[in-house]
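Heads up, one of the protein chains got dropped from this complex, but the rest are sitting where they should.
Then we have chain A:
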Amino acid sequence: SEMTSKCISLKALTALAAFACLLPVSRGHTIEGVIEQPMDADADFLAKTRITVDSGNYLGFIRANRTFIVQHVPSGSFVVEAIHPNYLFEPMRVDVASSGKIRARKLNFLQPALVKKLTYPLRFVSLGRAAYFQQREQLRTLDLLMNPSVLIMVVPMLILLVMPKLMNTQDPEVRKEMQQQMNFFSNKQNMPDVAETLSNWFGGGGSSGSRRSGSALKDAKRPGVKKRAA
């Protein structure tokens, strides 16, 4: 019997609530606004855009002059969204007072009480096209070469391979010039010596095996040796 009485009281309550809902003559309010058409939008933009209030319970459609109205909105606080399949718009919160006064503010779900006013009539400006798709990665040779790890590997290699070739010319004039340059460098005592550092790296503490390996390394050391002799 307790169960049934509970049931009845609940039913009565809901009936009361429903009755209370009906009693006041509620008037609908109208939310107005305008939507900015993106530059690259196609001809169907206006027909494909719709304004939803309170997650679609009240709807607005865009007229040819880009304005819209949403009618029959009761008083309360609602989220107003502009929805288009290809463009994104920032939703807003609109507070409708029972007197019919309407204000718009920034939608903030984390701090619902925070008021940051926006202009009313509403103005929707597109945030841009919705990026639904991922960019497909393409294998480009330039990308591959510009990769930092590749650069780290390749540049010293180039230095090692190419520099000695350039310097190891048999032309006496060039050799002379080079020696002059070396003398010039050796005059500056505090300049770090590239060749020496390199020889330290590769030959200094290295085993005999590394010294024997590859003619390129030997070539690399040669200028250094000459310089010391000079």
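Just so it is clear, a contact is a pair of C-beta atoms (placed from the backbone, for glycine too) under 8 Å apart; a residue touches a chain by one contact, two chains touch by 3 or more; residues count from 1.
Going forward, contacts and distances are computed from a predicted model.
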Checklist entry - With one chain of the assembly withheld, which option in "AP-1 complex subunit gamma", "Calcineurin like EF-hand protein 2", "Defective in cullin neddylation protein" or "ER membrane protein complex subunit 1" matches that chain's UniProt protein name? => result "ER membrane protein complex subunit 1"
Next on the checklist: Which parts of chain A face the unshown chain closely enough to count as touching?
Outcome noted: 3, 6-7, 10, 13-14, 17, 21-22, 25-28, 30, 43-44, 46-47, 50, 52, 55-59, 61-64, 68-69, 71-72, 74-77, 79, 81, 83, 85-86, 88, 98, 109-110, 112, 130-137, 139
